[in-house]
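Note that one protein chain of the assembly has been removed; the remaining protein chains are unaltered in position.
Moving on, here comes subunit A:
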Amino acid sequence: MLVKHGIAVSPGVAIGQSMVLGAESFRIPQRFVSVSAVDAEINRFRISLQAVCTEIEENERVARERLGNQYAAIFTAHLMMVQDHRIVDEIELLVRQKCFSPEFAVSRVFRQYAKKFQNLGVPYLAERATDIFDLEKRVLRQLLGERREELRNIQAPVLILAHNLTPSETASLDKAYVLGFATEVGGTTSHTAILAGALELPAVVGVGNFLSDVAGADTVIIDGSHGAVIIDPDAETLARYRAVEQEHRNFSNRLEAIRTLPSVTLDGVGISLYGNIEFPHEAASARQRGGEGIGLYRTEFLYLDASAEPTEEDHYRSYCEVLKAFPDRPVVIRTLDLGADKLPIGFRMEYPEGVNPALSLRSIRLSLQHLDLFRTQLRAIARAACHGDLRIMFPLISTLLELRQAKMILGDVLEDLEEQGIAYRRDIPVGMMMEVPSAAIMAEQFAREVEFFSIGTNDLIQYTLASDRGDPRIANLYRAGDPAIIRLIQIVVKAGQSRGIPVSVCGQMSSDPLFVPLLVGLGLRQLSVTPHLIPEIKELIRKLTISKAENLANRVLRMETANDVESFLRGEHRKLSPESPA
């Protein structure tokens, strides 16, 4: 048994067989074979190995002819490795003595060597682990033949373990077969993490190197609530987690019952709960969970998934699909929030050396310099707005001038539509994200020029505390509970109240049950959260009273450190929801 710790990004427990992506991107269907089949299995292994050797010899021949002996030597070495009697003997021994399936034995033994190489402390040898993974893949491919299952067509439930998953890979995971996942890299607000929440799969990211510790088909537990990945658990641990898994299921069932109840506090104040979504189809899931609209539709996934730049029609269709789930409820569309970390293909730019991408050309700044891109999206939003209560939200606004410029371009676009006689909505509500400290400080002034604010806590924390959200080394600084963040939220809420415009929070902070009573106490009456958390947040709201929440907020406002704030809120949360598994 081996326990690895990472960052918990999507709660729940998943128990199952591992599928290790990258080195071996297919599933090992069975781990054991019957005693009577051992000889046949060993024979099957030898035939596969022979086929791999023939394959490598062919590579060697081609390399020698085309590139010369020097390059062919790599394949000569591969051939020696795959025939290495130490490896072959060990694999056959595992099959014969432990009845391992050849696939499982191959994965185990090759990975043990890869691990050994990685641990020698010599960079050249550590890199040779890649050669070993390559050989493992070759042998498995032969062994599995037509039976091999790749990521796209997995046929049995697995836990995905990978170095990293791209947003589109994460999105393409089939929920029927993928029980959860863990990655070596990534942080709380990485896009993979956000998608895991959207897919409602237990997930742990930022685990560090662990893939060579696990073989394909090993039993693995992913504890997405506590950020643990347990490889090859012992019987006691397994039993404990089976119980936790059951508890989670009961908890979810209870939340299901709350779905149709209104989101009001004990003293009758309504707190509107909206969903944050990345894909149009999630709108239906937000509605099904009791969401009252969409508080944040992150449109950049339109760009990331497409191989070409999306057309006005692509935008229009996606927005109409979201409106289908909420024909009469607010749907807030955030315009392009592309940044250095999420640029589409063909759009990647080089930042000049010495320039910090997070502080450079991203989000609304990028839109204002690529007007074609921006206009295309604004036209689609204005047209789709005919079919429901669509609203526009500009991200990363830092100054009033920037906001006015964005609004001016919107005005131009509407004028064009008018001239072209295309149906659109003239009085489409315009709001902005509050995620740059300069804007939060100037909230009073901004409140005169927009119709709503939405506080984006992820970037607000990053910029206020000058801490990259992706860097685990400074995770102690990147904290929603920091008193500076709470004060900035207070400023924005007060500005909204004094001008009578609605304020919501759509960052990760509002999806964290810990912070919900505080946000309500600070005066927020709208929260936009990950759809699957809507029932849990609603249950919490239904236990609050405004006066209690305000008292709690007043106490928090007197605290000086994030540690004090968070430990106080944890204590309060336990009192409110003693049975919550999180």
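In the analysis below, a residue touches a chain if its C-beta (ideal position, glycine included) is under 8 Å from a C-beta of that chain, and two chains touch if they have at least 3 such contacts; residues count from 1.
As a working rule, contacts and distances are computed from a predicted model.
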Can you pick, from "Extracellular solute-binding protein", "Succinate dehydrogenase iron-sulfur subunit", "HPr domain-containing protein" or "Branched-chain amino acid transport system permease protein", the UniProt protein name of the chain not displayed?
"HPr domain-containing protein"
Among A:85, A:426, A:473 or A:558, choose the residue that contacts the chain missing from this document, as touch is defined above.
A:85
Residue, one of A:5, A:98 or A:128, that touches the chain absent here
A:128
Of A:113, A:374, A:424 or A:478, which residue touches the hidden chain?
A:113
Contacts from subunit A to the absent chain lie at residues 73-74, 76-77, 80-81, 84-87, 113, 116-117, 120-122, 124-125, 128, 131
